[in-house]
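Left out: one protein chain. Kept in place: all the others.
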Amino acid sequence: MIVGKTLREEQGMMPKVFGQYVGILAMLLIAVIIGAVMVTGSWLFGPKKVSSYKNAAYECGVEPVGNARERFPIKFYLVGILFILFDIEVIFLWSWISIFKHATPAFQKFTFFEFITYMSTWIISYLYVIRVGAIDWDETVSLDSSKLTHMSPIQESELEPIGVTN
Amino acid sequence: MTGVPLIGYLALSILMFCIGAVGVVIRRNPIVIFMCIELMLNAANLAFLSFARYQPWKPAVGQIPTVNAYDVRGQVMVVFVMAVAAAEVAVGLGILMAIFRLRDRVDVDDLNTLSG
Partner (left out) sequence: MYYPPVPTVDPLALGPVGILSLFGVLGLVVELLRPKGKNGTIMLISLVGLAASAIALISDFGAGTVRSFGQMELHDHLGSISELILLVVATITVLISEPYLKEKKIAFGEFYPLLLWSTAGAMIMSTSSNLLMIFLGLEVLSISLYVLCGISRSEEKSEESAAKYFLLGAFSSGFLLYGIALIFGATGHFDLLSVTSVWANGSASSHNLLLGGFGLIVVGLCFKTGMIPFHQWTPDVYQGAPTNVTAFMSAAAKVAAFAAFWRLISAFAPSLQYWLAPLSAIAVLTILGGNLLALVQTDVKRILAYSSISHAGYILVDLLAHAKDPSINYVSMEFYLLSYALMTVGAFAVLSLLAARGKEVTKLSDLNGLWKRNPIAAVALVAFMMSLVGLPPFAGFFGKVLIFSDAVKAGLVPLAAVLAVGSVISAAYYLAIAKAAFVDEPNESPVQRPATLGPQTAFVLCMIGVIAISVFISPIQSFFQR
């Protein structure tokens, strides 16, 4: 239905369109400010220790110089796994909150309890992740010793005598 | 609505699905296979979204019609599929890591301990 528009009408639409994007512009501005504050803040107040690791071009566990086809440590997968899980949690909150604002009070009340249930499962799983030491870099230090022995093939000497169960 | 017709999106989605399915069959690295599976899931997501965008809202049996311009159910399905895919990624990579700890090399051709 854009066919029959006069120039005047199109000009009239301009501020309206602009108004829709004010929020995004403000967010961009805030993002820039936060970034600037954090960088300058850590530059001003942070400790300055110089080591060969710290001076590396890319200090995340991968050798910056060398064969590009090098396999990087599998521990990154672990961090990646946990990141993805706790990252994806938000998408359900997004779909919920996008209608929450316009909904009836009864709906708001009902879904709020659903939200509490949902988030409490995430909190329990987060506690679990911390407890089993999944975010620690070295599993041999953090994992419970009874579980760790099973990473390596079982030694004959560790075995219980026959018939001992429960 | 102007622009790309529904069939265009569907063609792209079917193409993605076929690339993914063929990739699963011919590639040997489990992580690449897994990426192909993700491609298949995303092909389905594209199909959901395009069907949802191009179809008028049809209330379910016994449901009160509302004034949505198009069906949001396809979009909600996509949200669920993304969550499921993330869970699968987590478990899949975990399993591959566990194999890696045992044998230092991951390749589907090496998964041959089990046989009759």
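Side notes on the structure shown:
As written, the chains take the letters A and B, and residue 1 is the first residue of each chain.
What we mean here is this: contacts are C-beta pairs under 8 Å (C-beta built on N, C-alpha and C of every residue); 3 or more make two chains touch, one makes a residue touch a chain.
Please read these numbers as outputs of a predicted model, since none were measured by experiment.
Summarising the interface, subunit B meets the missing chain with residues 10, 13, 17, 20-21, 24, 30, 33-34, 37, 40-41, 43-44, 47-48, 51-52, 55-58, 60-64, 66-68, 71, 73-74, 76-77, 80-81, 84, 87-88, 91-92, 94-96, 98-99, 101-103, 108, 111, 113-116. Considering the complete assembly, subunit A touches the hidden chain via residues 99, 102-104, 106-107, 110, 121, 124-125, 127-128, 131, 144, 146-147, 149-154, 159-160, 162-163, 165-166.
The rule we apply is simple: only the chains that are shown with their structure count from here on.
If you average the Cα atoms of subunit A and of subunit B, the two centres end up 21 Å apart. Those residues of subunit B whose C-beta lies close enough to touch subunit A in the complex are 75-76, 79, 82-83, 86-87, 89-90, 93-94, 96-97, 100-101.
Residues 74, 77-78, 80-82, 84-85, 87-88, 91-92, 94-95, 151 of subunit A touch subunit B in their complex.
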